[in-house]
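Here the complex is missing a single protein chain, while all its other protein chains stay put.
Right after this comes subunit A.
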Amino acid sequence: MSATVNNEHALDGGPGPMGATYGKMMMWFFIVSDALTFSGFIAAYGFSRFKFIETWPIADEVFTHFPFLHGVNAPMYYVALMTFILIFSSVTMVIAVDAGHRLQKTKVAVYMLLTIIGGFMFLGSQAWEWKNFIKGEYGAVETAGGSILQFVKPDKNEKSGYKRVKLEEFAANLNEEREQLTRDKGVWFMEDKFALTNYSLNEVNQGFKSHPELLVRTEFIKDKEKTVLSREESEKRLKDAVLVVEGANLVRNEYGHKLFADFFFFITGFHGFHVFSGVLLNILVFFNVLLGTYERRKSYEMVEKVGLYWHFVDLVWVFVFTFFYLV
């Protein structure tokens, strides 16, 4: 072994056979395997969706909120905004990498900071999105067979001819005594796992009876629209109802098929976790930039490596956006 150190081989820190250093290569390996993990999740979502193709919830009826626009139907605007935030933070990241190639320390630091801010903005947006999803908007009832019934009334201004009605708009107020059954009150095996809903099934049923314009909308999709039953059918169908559903949790949700919320929480949650890890890595590298670590190394490759990860997170979001919100 010669005494001179050369950097020609990957394990010595030089570019290997594929022209990438060891570290960069490993980042790519990680990205390929992680990309396959996400593909598995999204394919599983596709599986469930194709399996229940006739009853799957329609995404742009679910995600219709926008900050400060209460009660305004704004499908997709918010996720589009989130997409732009993430794409833009990808742009600031790639500018930081570009500046790193030319050893411009200040510019790298500034753009790393902007990327970190973008990451936090995205995480905040996702938290808000989750809050709305969990809280729900209209409420629904679930039948003994596990299907979700929603309430509508005829409205000529809507494209479908019907307007969704919230439970609070019609449910009767019966001042019933209701108590949450919990283990600490000595109730085992029949305790309520989730907080009591704002309205009891009885109140919803009473309210439905006293509002003759109301109709039941089922999960079943016909000609790309959810089916609305006639008043007689609605009354008959409502007799199957066993509980009131408000918002979403991992067991049931007011939007439709139970798996819909599970996949939403799991896939966007896993992606959000990636964004969060990415922000942490970015912060670490940002401080190293400030401390001049890479300046002394005369190489900003570390910025490039976290950059690869950050773009990957953006790449995954592009697919999540398509398959959750658009398709």
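Please note the rule applied: a contact is a pair of C-beta atoms (placed from the backbone, for glycine too) under 8 Å apart; a residue touches a chain by one contact, two chains touch by 3 or more; residues count from 1.
Operating definition for what follows: contacts and distances are computed from a predicted model.
**Q** From the names "ABC transporter permease", "Allophanate hydrolase subunit 1", "Fluoride-specific ion channel FluC" or "Cytochrome C oxidase subunit IV family protein", which one matches the UniProt record for the unseen chain?
**A** "Cytochrome C oxidase subunit IV family protein"
**Q** Per the definition of touch given earlier, which of A:G146, A:G269 or A:G292 contacts the omitted chain?
**A** Reading the full complex, the residue touching the unseen chain is A:G146.
**Q** Of the residues in subunit A, which ones touch the absent chain?
**A** The missing chain touches subunit A at positions 17-20, 25, 28, 31-32, 35-36, 39-40, 43-44, 46-55, 60, 75-77, 80, 83-84, 87-88, 90-91, 93-95, 97-98, 101-102, 143-147, 219, 223-224, 240, 257, 299, 307-308, 311-312, 314-315, 318-319, 321-322, 325-327.
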